[in-house]
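The complex is shown incomplete by one protein chain, all other protein chains being positioned as in the whole.
All chains are identified by letter, namely A, B and C, in their written order; residue positions are counted from 1 within each chain.
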Amino acid sequence: MGQSTARTEKESSVEELKNRREWWFVAEKTRSKRLDYLRKGVWKKGAIGGNYAPGIKIDLTFPQLFIDKWQEHEGEAIMLQKAHALAHVLDNIPIFITDNSQIMGYIGSAPHNIVWHWQGISMVNEEIYNEEGIIPEPEEESLEILANLNDYWGGRTAVDKLARVLDPEDAVKFMSGAIGWGTPTSAATYSTKDFDYIFKGFEAILAEVEERMEETEEKLQGNPSPEILPLYDKLPRWEAMQIVLEAGIRYAERYARLARTLAEHFESDPERREELLRIAETCERVPAKPPRNLQESLQFDHFVQVLSRYETFEGAWPHRPDYIHGPYYDKDVNQDKRLSKEEALDLVGEHLIRTHEVGIFAPKWAREGLQGITGTWVWTMGGVKPDGSDACNDMTVAYMQAARLVRVSNPTFGFRWHPKVKDEVMRECFECIRHGLGYPSMRNDPVLVANTVHWYGHPVEEARTWVHQACMSPCPTTKYGCQPMRMASATANCAKMIEYALHDGYDPVVNMQMGPKTGDPREFKDFEDLFGAWVKQMEWLRNILVRTVNLGRVKDPEFFGRPFLSAIYERAVETGTDACDPSNGDRGNAWVTGFTWVENADSLAAIKKFVYDEKKYTMDEVLDALNANWVGYEEMRLDFVKNAPKWGNDDDYVDDLMVRCLREVSRHSKENRCPSNNTWPLLPENVSGNIHYANLVGALPNGRRLGDALYDGGISPGPGLDKKGPTAVLKSCGKFDHVTDGRAFLLNQRLSPTQLSGEKGYQLWKAYMKTWADLGLDHVQFNMVDDATLRAAQKDPEKYQEVIVRVAGYSAHFVDISRKTQDNIIQRTVQGLG
Amino acid sequence: MSRRDKWKSARDAMMAPLGKTKGVKTRESVPEVCCGKCEMWFENAYSSEGRGTCRVLKMGSEIHSDKPTYVLEGDAGLISYFNMDASHCSYFSKMELIDTDGTECSDPLFRRALRQMKKFNE
Amino acid sequence: MQPGALVTEIQRFAVNDGPGFRTNVFLKGCPLSCRWCHNPETIAPYPEIYWKRRSCVQCGACLDACPRDAVNAPIHPVEAQKEESTYHKIFRERCDLCMKCVDACRYGALEIVGTELTVNEILDEVERDRPFYDNSGGGMTVSGGEPTAHPEFLAQLIEGARSRGIHICLDTNGYCQWDVLGPLVQSVDMVLYDLKHLDSARHAEMVGAGNELILENLAGILRAGKEIWLRQPIVPDYNDSWEYHVKAAEFLGQLPGRIQRIDLLPFHTWCEDKYSWLGLDWSLRAAEPMDPSMVEILAEAYQARGFAVTAGGSGFEDNAVRGGCRHAP
Partner (left out) sequence: MATCKDCKGFFAREDDQDRGDCVMRVTDPRQAYYKAVPVEADKDASKCSSFRKR
């Protein structure tokens, strides 16, 4: 049935398809044959709800190659041991060149494989063993291999090692999974990369390493003094960097060799033969030497991304590709006219596809929280140059156009809006949103630059280079601004703050005394007592996460080790340190990701109004109702849902409480210090943690029951609870300061597609965005698919395979997410037709 | 017992199976009556390799022997595994398996140790 | 105390009722009774009761609270919610709107529609969206019902908005004596003016009154040189023929002044729920909503005569005349 429909779609004209807003079919009809082939060739790597798609298998070649050399080098410095093992993988892992493709590099030995990073947490390794469907055939043999690998790595992974040095109470509470996410290791991480440095080429970096080593060896001839002693540890680190950089060059050469072999012995089509020779030349050139044209710069970039993902699970993709590749595009397309716009678009489109196809095994909690995708790969577009002038270029436009042609759910874009952005670029952003991609999300550049300066003291010129470190948090891409490791492992399930304040710190869901004992709420004499308890629970929750992640960060060079990342980090190359070593000049870019945050303001407001101001209910009644999960208290629950003030309605009663909570957190953020002695601001956002935590957060005074989805996140009002429309939502969100009251604040808006059709739609959106900027908000993202389409997609998923929705911080194909999340998205208030 | 010592036993229980050679056999063994099939057992949300907490019993309880001991007071719940033998536990209460194809999230009773538990679907 | 008026809703983020982002203030009470009326709750000049069948759990608390036996006995909620169900909670003929049932309802199924608000209460709410007006040339649109049915209150509301520097649209059906309407029109920034049918008899048939006064007033406004957008609801089998619009365009072209824009508003059925919440039958319930592309064809009749026309009346069309926004003095 799906197929017969598809045939009719194909018979329709592009104009008709546009009128029906069937954007996937529009894309299919308007993109090049090459992009069409490559796009349809991608294996879906994100999980569907909780499971991987049929045909996706875990790559067992990679860990087996790795362990061969790893065990051979047992006892050497960890970075060196790892470098040997990685080099062995890069020299021997099967590689492949897909028909029609021009950009090389994949993590794993076949396109349908996802890689497994086994050095992070052995619990995750066990999870893979238990997982259905992803074990390669023959299953029995693979299970044997897996069991042996797991037996070896059990107790030897980064988190296993960390758990032994953590305070045991902290370890148990952290790993209860109730108070937040976190993998305090760079084994599951993400890192900003400075391409100004990297594009010097690996050979240039190798020369620099060589120079440093010689210099150091000279010094080591002196008497072993406290100044000289640390130098002994530096040499093996530099050696490790050399090994991986050289292996990276050889890895590229393997592609060059294969491309030449294909051109000479296999390919009969002269055009493709040309392409293969160009691929060979490209891979011989980069990453060894600096790129000279667009294909080389994209290829260099992708090799770096692939190599870092052989080293570790990089769950995000901090990047600013329009800025990095713009000059090469300009040279090839505008100046030398070596490439036509269409040819350039093919390369750009493939860059998106090559990124989209990367698959890394994620544990269940991450799959639930990031439904339908591999990681939060938010690429940064637009923005300003270090001197403050507009940085948008033709590549910005090319990426937006390519995104509409290939329609991948990952990577997505975050656009750095500023007052000098040209109308033509704004229109490109709008077209992507109108085509229902859910991206770019819009970021307020002046606000975020100020914010980056405020929290970490980056110089303003450096702050202006920022990219999204993950979904939301800006990080400079400079020598001392680059962030090597995911400090956001401090991810708080914030709804627990109010839950614990109401339960004397006890967590009935996991049957454990978690937070401090802040007293029986029945004894509280006024709202201030309750608020005081909330503050204590908030501080406790942040403290335990922050100190765990801080310890993980300090210990990472000892427990994990990053030879490749260190080799592309200028400050690590210069000092012979691990990139993650906080002592090498890192200014810090830590933040606590705040899941399920808004429930606090709504719950506090409900109690303040009903218990303390109006005395409509006693605290006893409220606690009884909560302990009963509202069962038997339905009338009362509805009263709390409907009649208590709710965030997002431009209502000062609750909005003031939100501001007050944020200010308490901000105060505390300055007391929490990261290993680079910088602050830990809060960043409210949810990805799809609101679904993951549904069964971990008990009943709350906003009327929520255990098991109900939490709010969809950041500072978005509860679904259906913003009764006054989008202007009121923006007004509420504008009541606090997006520079000093936190790190960044995620806001979802669903707008009606009919409202935004035509030129009038653009004018409306532009006026809306202008006001959004005036109000000083730092973020907003849009869902533009109507309810009818989403409901139809639930009924007939086959026909709607390609409908993309914005989940929260990222986009996903609607059919890939669980029913519960789907319902939650439909429930998000559609901002009306006016 | 110091605070650290008290929590150490919980931490050790949590990390216990790591670093031990288990092979295929230990991993594949799922007793007919086991924690993973009990409604009192709550799968840990940090990982999904089959670790969980008991909603009733506290740390210090001992259920996988002929003469179980039950501790009902304390700060931390008993940490156990989906394939821990629960045939002697008097708090065992068999749960309904709801989500059988694994595409649904956040089902409180969702068995995450999917492959091994699958044989109990029938 | 300031005088108040009954308001059914203050709707922010309205984008089809004048230029830019607007806040619509719906005053309750209207002298006409158009059969297609999309805001049936604004017709009666007194508070009414909404019964929202989907929220009702049929607990019977309203029945116990009612002193006049004007509440229908509970039936199974599923029965009551069925598409074809004619069940309604309130017997309108027995109800004296004492609102005791609304007080008794804990599920939000019974609701009062029509709240008395003062000029300042309204304007405080309107003013909340000032940043949006500034960036879009928007402001307040006073609508209804028929706002001119409350001439004194309306004059004060306009005066208040003016002193706060808010752009004001008067959305009127024009069924009002000129000596009342004229000064009101003069005091606002622009007028949204309804035209339903040129033939008075056909007008009376669907609207409940002839059109003479309305057409006269239209000419009056044009003579006064006030900015005006003419809005024509297009209703199937009533005023949706090509011939009719050719004639209408000719007529409008001969009026003594310029109409800045004509909005053709396709008939839709989104208001269906409101009729059922009020317990009213709606004669057009079965009618099909119009395909907006039909309206685009009719627009050509006006374009041929040089009018700026929109389908749907967006405040963000290219040719939308911007009201501009003044800041408070």
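Descriptive notes on the structure:
Here, a contact is a pair of C-beta atoms (placed from the backbone, for glycine too) under 8 Å apart; a residue touches a chain by one contact, two chains touch by 3 or more.
Every value quoted in this text rests on a predicted model; they were computed, and no experiment measured them.
In the entire assembly, the chain absent from the figure touches the shown chains A. Of A:258, A:449 or A:625, it is A:258 that touches the chain left out of the display. Across A:41, A:459 or A:519, the residue that sits in touch with the chain not pictured is A:41.
Considering A:21, A:73, A:112 or A:427, the position touching the chain not shown turns out to be A:112 (whole complex). By the touch criterion stated above, the residues of chain A touching the omitted chain are 37-38, 40-43, 55, 91-92, 94-99, 110-112, 254, 257-258, 261-262, 265-266.
By definition in this document, only the chains that are shown with their structure count from here on.
Inter-chain centre distance (chain A to chain B, centres taken as mean C-alpha positions): 31 Å. Separating the centre of chain A from that of chain C, both taken as means of CA atoms, is a distance of 46 Å.
Chain geometry summary: the mean Cα position of chain B and that of chain C are 62 Å apart.
Residues of chain B in contact with two or more other chains: none.
Here chain C touches chain A in the complex through residues 11-17, 20-21, 106-108, 128-129, 131-132, 134-136, 270, 314-318, 320, going by the rule given at the top. Interface of chain B with chain A (complex): residues 3-4, 6-8, 10-11, 14-15, 17-24, 27, 42, 44-51, 53-56, 58, 75-77, 101-108, 110, 112-116, 118. Within the complex formed with chain B, the chain A residues making contact are 48-51, 121-127, 129-132, 135, 143-144, 147-148, 150-151, 154-156, 160, 163-164, 167-169, 171-172, 174-178, 181, 363-365, 368, 371, 509-513, 691-696, 707, 818-821.
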